[in-house]
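Missing here: one protein chain of the complex. Every other protein chain is in place.
The first chain written gets the first letter, and so on, giving A and B; residue counts start at 1 in each chain.
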Amino acid sequence: MDAEFAIVGGGIVGLSVALGLLDAGRSVVVLDGGAADPKASRGNFGLVWLQGKGVAQPRYARWSKESADLWPAFAAMLQDVSGIDVGLRQTGGLDLHFDEETLAQAVAENECLKAELGSDYPYEVLRPDTLRVEEPEIGPRVVGAILHHGDGDVDPLALLAALSAAVRARGGRVVTGAKVDAIHPKAEGFHLHGDGVDLRAEKLVLAAGLGSAVLGPKLGFVAPLKPERGQLLITEKLPPMIRRPSLIARQDRAGGIQIGATNEDVGMDRRVTLDGMARLAADAVAAYPVLEHAQLLRAWGALRVMAPDGLPIYQESPTHRGAFLVSCHSGVTLAAAHAMRLPAWILQRADAPELEVFGETRFAV
Amino acid sequence: MNRFDLAVVGAGPAGMAAAREAAEAGLCVALVDEQPRVGGQIYRNVERVEAPLAAVLGKEFMSGAGLAKDVQHAGITHLAGFSVLAFEKGKLALGAASGAMRIEAREVLLATGAIERPMPMPGWTLPGVMGAGAAQVMLKQSGLAVENAVLVGSGPLLHLVAVQLTRAGAPPRAIVETRRRGDARRAVMKWRLALRAMPYIKRSLANLTELRNAGVRRYMGSRDVALLGERRVESVVFASGGRRREVPCDVALLHHGVIPHVQASRAAGVSHIWSESQMAYVPECDIWGRTDAPHVWVAGDGAWIGGARVAELSGRIAALGIAHDLGYVRSVERDRRMAAWFEEREFELSLRPLIDRAFPPYEAALTPEDSVAVCRCEEVTAGQVRAAVAAGATNVGDAKVMTRVGMGRCQGRMCFPSVARIVAEARDVPVVDAGQLSARPPIKPVTLGALAQMHYGAGAKEGDAHDD
């Protein structure tokens, strides 16, 4: 055996789980994908986000909240172990609205979550006058906003680098350029093959993003994962002008304004489009008129990893014990829970979190 | 929406010649260039240059005036000051300080020219350190010869710039040549080639004589070159002839060859291959300049470094190829007119290996030492790129997300060649195995306001109802 655990997928999800398993004293090898893989962790927006999540499934709202609460300790631990500050800010986040109708709908959803979570769901509706005190650069076309005080963001690339460094520092192995093509279940565990991969492990965590949709069914998972393209933009570095992240824009530590994101069903196409960029720019300028003269430096497309109901999947294989599927589209928000809480579930300890509702039985028809 | 048969991107010799040739054949042509005037870099400002500056720049430079005049044609719309932001199925998005717009074109010819091969070395980010081409731009466009310069590197351009500065009354302090005397001798030993290239060799020797007569000192075989200074460059230090030397200066002009400027062709989806002889990625194309991206063609130094004459010829060849494909010119006519251009282009290109051998790049600037910044925008050093490889980066894309190298304003134009070599060397693999940086729109930065206008424009036109 090369390791107790093989983690297939070296993105934010796989590395977070790996780090947690290392903390639990297990030996871990992480297999990052090949150069052509879509790698959602390299393209995301970096939000640690709660508002609006779990309207249809309160357990998701609580699980996200649990992770957000763990984030400060998680970020501190990452800094300790890796030396990298991931730039966590949890000072609230905004959902901006250009018309009353969508605002009213968002308020209704938030009310629904508040009813479920109570004081664990600290949100308020800001009208233009108060909104502009909180966020001076908001423009006149914004009619209102939801401010959730638990929302925030991190530097997503710093997070990826910190996780990778922390896994190595804790004694894990991260193999890059290692694309797993085949997983052979053996009596004593799993034998993984692929380009640059020949590895045996007792147990396996499948955290390969969209790759899990290909590898999963061979291990008895449903893994009904579909790509959803998000195009994102980043501007030149600018003086501080956006205080809290919103679903439209956030300002990173170096001053760049990151603008997101489209939701497109275009298969595995990661290209950016003129129409996509133009629409994002239009929304950003409408929300923050000061951005009119800001220069767009780069645009990219990334693929969200979506289950049909948008919820995470946590499932042990019904046919191959010791194989676990971990998948979600909010790898940043859930990173802390994946590192600090999920290992207990994978290791089937008494303190395992209750994750039954995220199992694949929900996909049975 | 403006509709054209052909959009030519870049108004240097290839673009100007192609635009004229296509317009003559009856095509409706847009000539897009980010400068206010045609000429590209080689013939920058040629329309406005008069004596005595014309004498300083020389006959070859002034030969571009004809091409510039040719662009004044009823079939050519010169879109000056516009850079191409994106290509999309028959459309080009263009950006300028004043805003953005879309044009339609049935075919696109990329004639984006060359950039100087980046030359990262200690001190190269100091104010006062510039490309040798920069000194030419200042001379061509403003008639200003920079004084108290030291030229550093390798290449015929280095001598030409020195001669032009000398003629303008500002002879450089020295030329710190990184090639060895033997490089030129070895090149000339290909005597058949040398014989054919005699006019070039003669001109080159005449330049050297002119420099010698002006007392410009040349240090051959220079190594360990560094640029020193507190707030700006104050001197160039190097080892030559077994001695450590230091030459004070106000400006250091770097050059070790040119490479195709492929940002646009890469963003247009053209395949690029590594050329060992050009030591650069070049777009794949056929003899006409047709690429594997539908309706996208390339010509000039942006396709293959061959110099101004080759660029002009390949522009004409591509234009006729395009005119033929669009049905404006019959095959017989095309092939008849092509023959002489092909022949001359082949001849000119056959001389190229001589220059490549005589003026090899400065090795130490291909894979610089750890402390040197390779990414001028995000200030990432060669050492950081090597550390990324040690931490698992297998290609330039990995290095980019791990270090921010190539994420700045220039979008990797200035650092990619170095990063690819550093990653390849650190992994001990061929440079192609280090991969290429992704090239996505916008090809040049653009304001969000300009893009937003494009959204509302498109929305109004297409009756597109968005949620705003």
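The rule is short, and it goes like this: a contact is a pair of C-beta atoms (placed from the backbone, for glycine too) under 8 Å apart; a residue touches a chain by one contact, two chains touch by 3 or more.
In this text, contacts and distances are computed from a predicted model.
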{"item": "Omitted chain, identified by the protein name its UniProt record gives, among \"Phenylacetate-CoA oxygenase subunit PaaA\", \"Electron transfer flavoprotein subunit beta\", \"TRAP transporter large permease protein\" or \"2Fe-2S iron-sulfur cluster binding domain-containing protein\"", "value": "\"2Fe-2S iron-sulfur cluster binding domain-containing protein\""}
{"item": "Full-complex contact with the absent chain, from B:19, B:32 or B:53", "value": "B:53"}
{"item": "Candidates B:131, B:300 or B:441 - the one touching the absent chain", "value": "B:131"}
{"item": "Residues in chain B touching the chain absent from view", "value": "34-36, 41, 50, 52-53, 56, 81, 83, 97, 115-116, 125, 127-131, 133-134, 137-139, 141-148, 168-170, 231-232, 250-251, 261, 376-379, 408-410, 413-414, 445, 447"}
{"item": "Missing-partner contacts on chain A, residue numbers", "value": "87, 89, 91-92, 236-240, 243-244, 253-255, 293, 295"}
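Here is the rule we go by: only the chains that are shown with their structure count from here on.
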{"item": "Mean-CA-position distance for chain B and chain A (Å)", "value": "41"}
{"item": "Residues on chain A engaged by chain B in the complex (per definition of touch)", "value": "32, 35, 42, 98-99, 102, 141, 157, 160-161, 164-165, 168, 174-177, 233, 235-236, 259, 271-275, 277-279, 281-286, 291-300"}
{"item": "List of chain B residues in touch with chain A within their complex", "value": "85-86, 88, 91, 93, 102, 391-395, 397-398, 401-402, 404, 407-409, 411, 435, 438, 440-442, 445-449, 451-452, 454-456, 458, 466-468"}
